[in-house]
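Shown next, in C-alpha cells, is the structure this report addresses.
Omission of a single protein chain aside, the complex is shown with its protein chains in their original locations.
Our next item is chain A:
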Amino acid sequence: MLKEKVALVTGGSRGIGRAVALALAKAGADVAIVYAGNQNAAEDTATAIRDEGRQAITIQADVSQSADVDRAVKETMSALGRVDILVNNAGIARDNLMLRIKEEDWDQVLDTNLKGVFLFTKAVTRSMMKQRSGRIINVSSVVGLIGNPGQANYTAAKAGVLGLTKSAARELASRNITVNAIAPGFIETDMTEKLGDEAKENMLEQIPLSRMGKPEDVAQAVVFLASDYASYITGQTLNVDGGMVTM
C-alpha cells in the first residue's frame, strides 16, 4: 500500500508514534524515527522496522528547535531519499490546574506540541511541493476538541494543531499535498498510564465502546490517511476515540 514511500514520524520511539512507525513499515514504507531522548527505545523501533524488511533510521531532535528540525529532514533526505509522509506525533504533557500551570510548563507544551508541528510541516513542504505530492498527518487529541480540566496547556496546543492542519491543507492542496489530523481518545500509552484509577474510570464512562484504545488503533488510521484510499481527504480531523466525541 505504501511501497517506495518514505515516512518521517516524530515521537516515533514509544507509544502511539512507535505503533505508527511500525504500521507504516508493515504497509511498505521506509521510516525515519525522530526521538527526543530515549535512544534505546528508538533503536528498538528501528530494529522492528528492519525486521519487516524496510529501512529505518533514528534521529535525535528537539522538535521545537528549527535547527534540529531542518537537520532531521536533511538526514532523512540523504539516508532515505525523500519524504512522502510526515507524521507529527511528538507530544508532551505538563498537567495541572490552570491556576497552577507555570509559565515554563505552558511554553514547553506549546513549543513541543504546536510549534514542533509548524516547524516540521514547514521543513518538508518545500520538497513535497516540488515532488507535487505529500501526506502530512498531525496527531491531535479529543481533548483539543472538548477541553479537559487540568490540561489547559495541552488542550490549547492540540486545538492549535487542528487550526494549523486546516490552514496548511488549504495552502498546500494545489500541490497535491493533503494535511489531516487524527484526534485519539483515551489510548493505552505511558502518557495515560500515569493517570490515577479514578481519572481512568471517569474516562471509561465517557467512551461508548467502553474500552481504552490501543496505539495500533491510531496507527491504522494514520496508514489510511497516508494511503491512496484517502487521496480526496484533506483538512479533516479523524477521531479515533471509541465514540467519545460525536460531532
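Convention: contacts are C-beta pairs under 8 Å (C-beta built on N, C-alpha and C of every residue); 3 or more make two chains touch, one makes a residue touch a chain; residues count from 1.
Quick note on the criterion: contacts and distances are computed from a predicted model.
**Student:** UniProt names the one chain left off this complex as which of "ATP-grasp domain-containing protein", "Acyl carrier protein", "(Fe-S)-binding protein" or "Amino acid ABC transporter membrane protein 2, PAAT family"?
**Tutor:** "Acyl carrier protein"
**Student:** If I consider the whole complex, including the chain that's not displayed, which of A:S78, A:S174 or A:T246 touches that chain?
**Tutor:** Touches the omitted chain: A:S174.
**Student:** Which residue, A:K74, A:K102 or A:K130, contacts the hidden chain when the whole complex is considered?
**Tutor:** Touching the chain that is not displayed is residue A:K130.
**Student:** Could you list which residues of chain A touch the chain missing from the display?
**Tutor:** Touch set of chain A with respect to the missing chain: 126, 129-130, 171, 174-175.
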